[in-house]
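Sharing a structure below in structure tokens format, with a few things to ask.
Here the complex is missing one protein chain, while the rest keep their positions.
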Amino acid sequence: MSYGSTIKVPFGPQHPALKEPEHFLFEVDGDTVVSVKPRIGYVYRGMEKAFELRTYHQNMYLAERICGICSHAHTTCYAQAVEELLGSEIPPRAKYIRVIIAELERLHSHSLWVGIAAHEVGFDTLFMYVWRDREAVMDLLEAISGNRVNYAMNTIGGVRRDLNDEAVQKIRGVLDRFEKNVKGYSEIIGKEQTFVKRTRGVGVLKPRDAVSLCAVGPTLRASGIKSDVRLDDPYAAYDEIPFNVITDDGCDVFGRTVVRCGEMLESINIIRHALDHMPGGKLKVSVSRTVPPNETVSRVEAPRGELMHYAKSNGTTKPERYRVRSPTLANLAAVCQTLVGVHLADIPIILAGIDPCFSCMDRLAFVDRRGGAWSCTAEELGGGRGQ
Amino acid sequence: MIAYDIFQMLVFPGILFLFCLAFLYEWIDRKLFARVQSRYGPLYTGPSGILQPLADFIKLLAKEDIVPAACDRHLFMWVPIIYAVLPLTALFIIPVAAQTGLVAFEGDLIFLVFLFALTTIVVFLAGWSSMNRFSIIGGVRSALQMLGFEIPLGLAIIGMAIAAQSLSISEIVRWQSGNWWGIWLQPIGFAVIMICILAELEYVPFDIPEAETEIVAGWQTEFGGRRLALFRLGKDLETVLVSALVAALYLGGPQQLGFLPPVAGFLIKSVAVLALLSFARALFARFRIDQMVSGMWTYLLPLAILQIVLIQFGIGR
Amino acid sequence: MSIAREASKRLFSKPSTLRYPFEKPTVPSGLRGIPVWSMENCILCILCQTTCPPAAIKMTPKGPDAGIEFRLDRCIFCGECADICPKKVITMSDRFELAGDDRSKMVYSYKKTLHIIPEEYCVRSD
Partner (left out) sequence: MSDLVERLKAPLKEGLIDVKASRGRRVFVRVRRESFRDAVSHIISGIGVRHLSAITGVDMGGEIELLYHFAYNSVVLTLGVSVPKGSPTMPTVTDLVPGAVFYEREAHEFLGAVFEGHPDLSPLLLPEGWPEGVYPLRKENDYNKLHETELRKV
């Protein structure tokens, strides 16, 4: 039954359900959503313009800061794009280290999501437990790469730090404990009725819609479609590591939870296999600073889905055009379609279902907002020097 | 005698004691809830954080008091005060220090059920008067939630009244000192009242009216400063009220345990109830409002009716 | 229910959070904290200035007050300067408590001749 008149409920840009500033204007009729109008760009930082102002070497640290949770995915994608422009091949040991760090990042990114999803439906205890165990992976990454979030492991032509034996032992230890925890959470999620009631049959995305709306990553795989860049278009050392792609035909938020928990277990196996078969040898090859004119597309399976970078070079030390399309932008169309016709109370969990990373989606705009909270001159940010 | 009555009314089992009890219970609840989540909980204010609720209260009093332009001014001013006063009045009829409450009359149980209903209406008015989308939705949800848990709550309370043949809580407490406790006589009633209390206090499985991730802070969104302090005080007093009620009805109320005064017996029992409540609220995710109301009517109400039927057959006597 | 068993187990075990200001976290060895210059064997080759992505290092190569001016508020702790320095003058220390309340004071200047270690500018947190 409809009350005839609909009220507009704004969600964001500051809202406890949204971890980052985004604005969704919902038209609500009674308790069900009638229409959604997304308005993104609150953390837009003009990154694509900034890429064109810095040399390839400096852009590596710009690419790393597109997103806090999947920084390694962005640097791997960026490094591969530039290596392809140069036509240089990186040593096999660097490929394996890239795979290991990428899978460790998938572990902590997915466990972050499981905690956030639990928090969105009010299950704060699971949120605390999952994030407590996630700390073990973050500390491990800090010990290996020197920083919890921006690991800066990648450089153009290979990897900056090596994994000595002591680091390898530490990784194996953390993985064993983390595997036990992930199995525990999957069991709790499967059995806890209040969680199941809030996620099963919620935010349904049928396979046909998922494909036509070009959804990517766990959102697509939870609708039963087996598509993963690591398998379809293998990069780094993924062609030498056997792993299977987790899919679930639940098509709902519960299916996405199951897919992400399965992927965490899969990542642990990938890391163990990579550690066993890690070749020796050099860490990186030296590359020239100027890049011949060329264009390429580089794709990586970030924790949220297929991440795509397009790079075009013009023979100088600065890229001609650098385009970043993050998985959240691809999933935005899918989530807007699933949000129509749901209960108002389900909006946060459906929004969280695609594991949105809005800072990825917005990239970087450096626009002086008159009267905005902050404004720096171009010189202060070093823009002047980069000209 | 008047001085002693005033002392009783104002200090010992009266207002001052209940305020300290309210802050103590909030501390116990937050500490236990934190320990279940492998956190420390309040830590730095006073010995292991025991003064944290008081510190929050004083901080809120010092905060700026914002009144939204579009709100209904009178209602906006009165609702927090009523919300804090209601549990206080209800606590006067529940036996805390001695076998009989400060005010005991035949039928104070019905008065108590009426106060519970009044609390929810005040919550609805709070949401309605602050003219903010989120609080209106929060207010409507709290009214809906009342439809869900009010009847099972009433049945669970009446169950004990039938067993003790009287409608006065003090009478029920005195009856229990002679016979079995309510929890052994009517375990189903105890389960029903515990679930309804989780809904009454808006604890996690049923914190739908102020769902933090959906509608910001629900009916409390527009309140700040002194008003929010009163709301939090009211909520703490309500925690004391419900744990005192369950202790009185189902656990025999304040009894003389060895050389300890009756207050100690009351404190141990209500803290046990509080511990059970705050442990329970750590185990669940939040329901949706339609799931909650339909769940109450399909599961909890038949249970409550079953309990009443059992009493008729003499099992719960 | 397994969540109840897990919760009761946690209830009586030690919390896993850290009382931060009073208990310091254990810092791993390879941490990229604030870069520190040891000016004795610095050859003023301005390699660190050119390679620093956010341009946080400014060097005055000649003259009496030759030395390095390092702006902490712009440093992103990437470690590029430490990697590129031919004489291994720059080391990434493991100090990470670098909060300060005034950006202009967050400038560390290392003088080649005087070998003085710059006075601590960041607000101590203890």
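Each chain gets a letter, A, B and C, in the order it is written, and its residues are counted from 1.
What we mean here is this: a residue touches a chain if its C-beta (ideal position, glycine included) is under 8 Å from a C-beta of that chain, and two chains touch if they have at least 3 such contacts.
This one's a predicted model, so the numbers in the text were calculated from it and none came from an experiment.
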item: Interface partners of the hidden chain - shown chains only, full complex considered; value: A
item: Among A:Ile7, A:Val149, A:Val245 or A:Val297, residue touching the chain not depicted; value: A:Val297
item: Residue touching the undisplayed chain, where the options are A:Ile90, A:Ile271, A:Met308 or A:Leu339; value: A:Met308
item: Of A:Asp29, A:Asp233 or A:Glu266, the residue in touch with the unshown chain; value: A:Asp233
item: Touching residues on chain A - with respect to the absent chain; value: 39-41, 44, 46, 48-49, 53, 84, 211-215, 227, 232-233, 294-297, 299, 306, 308, 310, 312, 320-321, 323, 325, 329-330, 332-334, 362, 365-370, 378, 383, 387
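Keep in mind that, in the parts below, only the chains that are shown with their structure count from here on.
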item: Overall pattern in which the protein chains touch one another (line/ring/star/complete/other); value: complete
item: Interface with more contacting C-beta pairs, comparing B-C to A-B; value: A-B
item: Separation of mean Cα positions, chain C and chain A [Å, integer]; value: 28
item: Centre-of-Cα separation between chain C and chain B, whole angstrom; value: 52
item: For chain A paired with chain B, centre-to-centre distance based on mean C-alpha positions, whole Å; value: 44
item: For chain A, residues contacting two or more additional chains; value: 125, 129, 132, 192
item: Residues of chain B whose C-beta touches two or more other chains; value: 36-39, 282-283
item: Contact set on chain B toward chain C in their complex; value: 32, 34-40, 43, 279, 282-283
item: Of all residues in chain A, those that touch chain C in their complex; value: 54, 57-58, 60-62, 65, 125-126, 129, 132, 139, 142-147, 150, 152, 160-161, 184, 187-188, 191-192, 381-382, 385-386
item: Complex interface listing, chain C residues touching chain A; value: 1-3, 6-7, 10, 16, 28-32, 51, 53-55, 74, 76-80, 83, 92
